[in-house]
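Take a look at chain A:
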Amino acid sequence: MSGESVLERLQKQFGDAITGANLDAIDPWIEVASTAIEEVCRYLKADNELQLDYLNCITGVDYFHSDPKKLQKMGEEPHTLLVYHLSSTAKKHTLVLKVRLPRWKDDREGDLPELPSVTSIWRTADWHEREVYDLSGVWFVGHPDLRRILCPEDWVGYPLRRDYEMPLEYHGIRGR
Partner candidate 1 sequence: MATNLEDPRIIEFDVRTDEMLVNMGPQHPSTHGVLRLVLRTDGEVISEVTPHLGYLHRCAEKIGENLTPRQWIPYTDRMDYLAAMNMNLGWSLVVEKLLDHELSDKAKHLRVIISELGRIASHLVGMGAYGLDLGTFSPFLYAFRERERILDLFEEVCGARLTYSYLTPGGATADLPTGWVDKVEAFLRQLEPIISDYHELLTTNAIFIKRTAGIGIMSAEMAIDYGCSGPVLRGSGVDYDLRRDGEERYTEMYDGYAYEVVVEKDGHYPQDRNYPKVPREAVLGDCWHRFYVRMLEVMQAMDLVEQGIEKYKSASGDWGVPIKLTQRLPKGDVYLETEAPRGQMGFYLVSDGSAIPWRVRARSSCFCNLSVTSELCPGCLIADVPAIVGSLDIVMGEIDR
Partner candidate 2 sequence: MVDFFVSTFGMSPTVAAILAAGIQCALLLNVVAVGALVFIWMERKIAGRIQDRLGPTRVGGRFGWLQTLADGIKLIAKEDLTPADADALLFKLAPYISFAASFTAYMALPFSDGWVAVHVNAGVFFILAVLGLEVFGTILAGYASGSKWSLFGAIREAAQVVSYEVPLGLCVVVPVMICGTMDLVAIANMQSAGIWSWLIFHDPFTFCIFWIYFTCAMASVNRAPFDLAEAESELVAGFHTEYSGLRWSFFFMAEYGSMFLVSGLAVILFFGGWNGPLAIMSDKIIGVIPGLGLAGQPNAWGFIAGCVGAANFIMKATIGVTVMIWVRWTLPRLRIDQVMTMCLKYCVPLAAACFLGAVFVKAEIFGLGYLSVDAWLPGLRSDRLEVREGWMTEVEGEGVTLSTEKTLVHGDG
């Protein structure tokens, strides 16, 4: 199934929730509004022609620079981008979904951006979302057990955010 037809179908089904797409990129992607991600994923998995039953990966990408000059040079609004790589074991095709999130919820620093969890669709999302929460700081609403997974439970900060600073000390161990 070509990228265009997938996009068409999704737009027909979800309308405004599909906020953008780039079908000419090396890996063509479709951008989905953060509130609609769960329904879109459920549709993608259930749809007979798409059958995207396999969630490969969820990645959180942080677009930010603590240096204002570089931030300007970056050419992007500061935001957090979630990338869902999906594929189908039956139809052998793949799809990339992107979700654009603010870096902080309501721009209040320290409040994690929120997003519906897709654990009810793919069980594998459980750990992937925990990892994204742990490293990129995104709060998945509806996740059954959102804890840190790679960092210790009492770790402070989200290491893959661009403004992250390594703590000076962790339980008596020098950090920097």
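Per the selection procedure, all candidates are chains of the complex that A comes from, given by their letters.
Following the convention adopted for this analysis, a residue touches a chain if its C-beta (ideal position, glycine included) is under 8 Å from a C-beta of that chain, and two chains touch if they have at least 3 such contacts; residues count from 1.
Given the structure is predicted, the values throughout are model-derived calculations rather than measurements.
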Candidate touching chain A in this complex, from 1 or 2: 1
Chain A residues touching candidate 1 - in the complex, by the definition given at the top: 25-27, 53-57, 59, 61-62, 74, 83, 85, 89, 92, 94, 96, 122-124, 126-128, 131, 135, 148-152, 159-160
